[in-house]
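Removed: one protein chain of the complex. Kept in place: all other protein chains.
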Amino acid sequence: MTRIWEPENRFRIWFEIEAHACDAQAELGVIPKEAAKAVWERGQFEIARIDEIERETKHDVIAFLTNLAEHVGPMARFVHQGMTSSDVLDTCLAMQLKQAADLLLTDLDQLLAALKARAFEHKLTPTMGRSHGIHAEPTTFGLKLAGHYAAFDRAKKRLIAAREEIATCAISGAVGTFANIDPRVEEHVAKKLGLKPEPVSTQVIPRDRHAMFFATLGVIAGSIENLAIEIRHLQRSEVAEAEEYFSPGQKGSSAMPHKRNPVLTENVTGIARLIRGMVLPALEDVALWHERDISHSSVERVIGPDATIALDFALARMAGVVEKLVIYPAAMQRNLDLFGGLVHSQRVLLALTQAGMAREEAYQTVQRNAMKAWETRGDLLALLKQDPGVTAKLKPAELEALFDLGYHFKHVDAVFRRVFGGS
Amino acid sequence: MTRIWEPENRFRIWFEIEAHACDAQAELGVIPKEAAKAVWERGQFEIARIDEIERETKHDVIAFLTNLAEHVGPMARFVHQGMTSSDVLDTCLAMQLKQAADLLLTDLDQLLAALKARAFEHKLTPTMGRSHGIHAEPTTFGLKLAGHYAAFDRAKKRLIAAREEIATCAISGAVGTFANIDPRVEEHVAKKLGLKPEPVSTQVIPRDRHAMFFATLGVIAGSIENLAIEIRHLQRSEVAEAEEYFSPGQKGSSAMPHKRNPVLTENVTGIARLIRGMVLPALEDVALWHERDISHSSVERVIGPDATIALDFALARMAGVVEKLVIYPAAMQRNLDLFGGLVHSQRVLLALTQAGMAREEAYQTVQRNAMKAWETRGDLLALLKQDPGVTAKLKPAELEALFDLGYHFKHVDAVFRRVFGGS
Amino acid sequence: MTRIWEPENRFRIWFEIEAHACDAQAELGVIPKEAAKAVWERGQFEIARIDEIERETKHDVIAFLTNLAEHVGPMARFVHQGMTSSDVLDTCLAMQLKQAADLLLTDLDQLLAALKARAFEHKLTPTMGRSHGIHAEPTTFGLKLAGHYAAFDRAKKRLIAAREEIATCAISGAVGTFANIDPRVEEHVAKKLGLKPEPVSTQVIPRDRHAMFFATLGVIAGSIENLAIEIRHLQRSEVAEAEEYFSPGQKGSSAMPHKRNPVLTENVTGIARLIRGMVLPALEDVALWHERDISHSSVERVIGPDATIALDFALARMAGVVEKLVIYPAAMQRNLDLFGGLVHSQRVLLALTQAGMAREEAYQTVQRNAMKAWETRGDLLALLKQDPGVTAKLKPAELEALFDLGYHFKHVDAVFRRVFGGS
Partner (left out) sequence: MTRIWEPENRFRIWFEIEAHACDAQAELGVIPKEAAKAVWERGQFEIARIDEIERETKHDVIAFLTNLAEHVGPMARFVHQGMTSSDVLDTCLAMQLKQAADLLLTDLDQLLAALKARAFEHKLTPTMGRSHGIHAEPTTFGLKLAGHYAAFDRAKKRLIAAREEIATCAISGAVGTFANIDPRVEEHVAKKLGLKPEPVSTQVIPRDRHAMFFATLGVIAGSIENLAIEIRHLQRSEVAEAEEYFSPGQKGSSAMPHKRNPVLTENVTGIARLIRGMVLPALEDVALWHERDISHSSVERVIGPDATIALDFALARMAGVVEKLVIYPAAMQRNLDLFGGLVHSQRVLLALTQAGMAREEAYQTVQRNAMKAWETRGDLLALLKQDPGVTAKLKPAELEALFDLGYHFKHVDAVFRRVFGGS
């Protein structure tokens, strides 16, 4: 990902844009065919030399063209004809963001693969489902992971759409009128680079495209944070149901030798905040003045590399975390048993309702016993068996049947089919 | 748009969710068919009564169900069976956001129609193209508007995608396991409401969907701001090329009777900032704890209505502004002539290059004369005719031909075809 | 707080600004003394009438002045002389934000009082200190609360500074030159309203003041969220060390009767996100065009009330949560004992070092045993007594002494003195 944003790649793309444009110009008879040939054959650039020229001209594209001309010779005067710097810069940025999106899609595939593998591995591993941080009802660890898989699957679709949006080419001249260059040049360059021609550019490619791109990264960062926080919660000392892999020789704390901390996911949580923060300047960039101002440039020079590199890092890190996540089914069962079957309270509620008790009365009956079990870390089943209101409606055996964990997992297959396909 | 967010609409949707769910439950034999029938026939609600009950129970869905039961009678105990509050709340929010998106799409269509009409009206009205706020080269006012049309056309595509993403239905029970309700209930309700079943919900519909929805609104707000700022620039006293319609009787300033201010577009600029600010909490909402926490709720209760109402207002306002925009072609021409043909400098540069002058030398030659014209608000053509470096390469008549405005507009048709279609 | 933002209060402040300005103008001999007298004596306004006039003029201050004139009579022509609408609007907003800050300071005092009371109540209640969500070393619950007290004490100082910044008065005319009004008018009005004269206004009071105000609210929201999240963590089923007060009759879940959820602090977490989101538009408002544009107005009309009302609500809610927080010292002790003294690992490390073992070796020795205790939920002390590396350096009695909880609390008094003062 870093390589995409290095000068070498940038100037390489600039060169290709100019050279393809020369081909089209030559084909149209605007410049000699030998000029186009000369550019491809003798065209070279040296980063140090470009930097040197830029220090004088304070203009990067002119510096590049000057350096290029040093290699191409007199034919170089046909290069860049009718074009403006932004034709090169914006088309190049589109290419870089497209390349970045390709890498991020690869990262997503890796994370999806990791999530899928672990989801199937723990498809029926019982674990506590929690709402508000409070024990709710049982679920399976595989279902948890399936949910995150589905989120990253959506992330992938969004990123593909964002890549599509960003991948346009503009070779339209000073204010986008094609006054000095034929639209067919743009079409040729676009085709060669795998981009689409920008329908109407105004020297620059409109920045709502970039805003959408970075906003999409921000949403994906949110899904990463969601997964990261799940793991951080599971690793809490009192929960201890899963743990980031802790390599031998690693130290959790310089002062406390017993520590094993979820530092990878904490780190990723912070990265998600950073990426979110980069959405804002991208949104502000949309409202450029008239046909363009260059305020977007300092923003993109930072968030272009920073947001994509950070997301690349975070996705790769999360793939690694999921692949190597140490999962403790026994601890999950221990937590499920913490309040003596409290999680089955809804089933009892429903059974009482079906046995003819009014919903409101059933609710109060179950709540009364559940609160007692909660406060004493007691045994809900035992309490219910002693409650005359309950026993009037349900026999002991019926009550016991309501405390069966398997009851909750009968539709896991159906959900997995929805998420992962298959039949 | 306001109506979508009023209690009446919310409870109406709640009722439909519960009633459709009863139908499906009855069909599956889980509850009596008469129960489902009773709900549809006798089901009613009173907002005041729900509020009253909620004050005691501090739980809105329970309050609603209690009120509903007061009408439906004993059969009401079959309502909501196996469901959890979020099944109702989240599916309802999905419906509301879908309804909001529909309205916003109508707004967009109105704005697009206004932009298209004015774009064709001024397809060939010459106006100055400006980069960095500085005169660049001529363009047409129609091309400017075509660019904004294309941006809102993209906005429409994005909003359609966001609506698609948000329009899911979850009836999956306490932690999304369908433990107490068959997935076919969800499928039935989804179908009836025009939604898709959420592949894997965890009591709640995952919040990356909502984040994407509000992020999309933020991007659209950026495009609105872009158009608003263009108009504000054009209305500047020194530019004065276009003006918001100023109705008789209106006062621009309590102190300065001569003022006519672009207050509508300034207002919309501020609204864009507000909507952007609402993207952030939506992005932060993604990382709920475990199967869900309810921190998203206070956020959505505000930004759900506020962001959609603000965007609805802003889009409608901008449509009105564009429809009634007072456009001054004569002022555009006056500004085009401000520096005696300075905007043709690039054509001269190209002509010198084609006449055999080295690009670098041609650039310096034209820049030298252009700077003089700039500083003196002088006449570039006259200056060039006196420059021996120029006259050695180009005859007076050739120079004059380079100062033809029409030259810049030969591809306007091509761009219009790209944007508006046609041949 | 809501009352501050209602039309009644706004027009009341407008009236006072105009009337005080008349006094100063009369004192300077610019207008007749009877005019000033007439304004105070006969000056009235009716909200409905103002609205009616505004519908025609589309200008709120002119509507107000027209309505005022209907009461004051011919002398009304001396009102508002030399002033511009913003003189009224911006000075009024300054007053409203100052009033809002006063209320927020009262809220802060209430929260501080609650935190202080509970901090002293649990000054020496042992509880687990956690870093990374992992058990670290013992602390006291009072120390936890003292930390939050200190944070809100800083919040108070910041809010006082922000109130100071925002409390300025501008009566400087059309572009702030005092062309038609003497600076002494501004000084008089400022003094009467308890504001400072704005050193240099440009029709508007500069918006960096407002940005600072709302940014300060955003930081305070962060501290609220910090406390809210602490409580949410403590209420987690597996931790269960503290709980929001749960009133009789309250229902945690429509489906699960056993649920008691930290909904107040979750709600406040979302509110913190909202307030953070409102910082952004306030920051963007700073860069108004030239002497002013009115884009800030639509922003402030929303975030002025919304941010202050939300923060007022959140602070009051948190004060209530802390006051009534149900605290379980026994559960805290249970969690302290969860891993058989693991939290004392650092003391053992230090003791080994002091007994002459190299730090690195000591670290590995303790880590080895700690990890075993962690994985087996075993007894660290017992393990250490069996480790020859340890017993070579420390006698059993010495080891036992290292597992004393009281050891950690010897400086609690010192910290309390720092935070709450006293000796």
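So that you can tell them apart, the chains are marked A, B and C in the order they are listed, and the count of residues begins at 1 in each.
Just so it is clear, a contact is a pair of C-beta atoms (placed from the backbone, for glycine too) under 8 Å apart; a residue touches a chain by one contact, two chains touch by 3 or more.
Keep in mind that this is a model prediction, so the values were computed, not measured.
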Checked against the full complex, the residue among A:L65, A:V185 or A:I231 that touches the missing chain is A:L65
So one chain is hidden, and I want to know which residue out of A:A161, A:L274, A:L338 or A:L405 touches that hidden chain in the complete assembly.
A:L274
When the complex is taken as a whole, what residues of chain A touch the one chain not shown?
56-59, 61-62, 65, 80, 82-85, 173-174, 180, 232, 247, 249-251, 253-256, 261, 263, 266-271, 273-274, 276-281, 284-285, 289, 293-299, 302-303, 306
Those residues of chain C that touch the unshown chain are 66, 69, 76-77, 81-82, 129-133, 136-140, 143-144, 146-147, 150-151, 154-155, 158, 161, 165, 173-180, 182-183, 197, 199-203, 206-209, 211-212, 215-216, 218-219, 221-223, 225-226, 228-230, 233, 269, 272, 276, 279-280, 283-294, 346-347, 350, 353, 358-360, 407-412, 414-415, 418-419
Sites on chain B contacted by the missing partner chain, in the whole complex:
128, 130-137, 232-233, 235-239, 251-253, 255-263, 266, 280, 284, 335, 338-339, 342-343, 345-346, 349, 363-364, 366-367, 370-371, 373-374, 380
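Note that only the chains that are shown with their structure count from here on.
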Interface residue overlap between copies chain B and chain C, same or different (over half shared):
same
Could you grab the centroid distance between chain B and chain C? Build each centroid from C-alpha atoms only and quote it in angstrom.
33
Any idea how many Å lie between the Cα centroids of chain A and chain B?
23
Per-residue overlap in chain C, given as positions that touch at least 2 other chains:
232, 251, 253, 255-256, 261, 263, 266, 280, 284
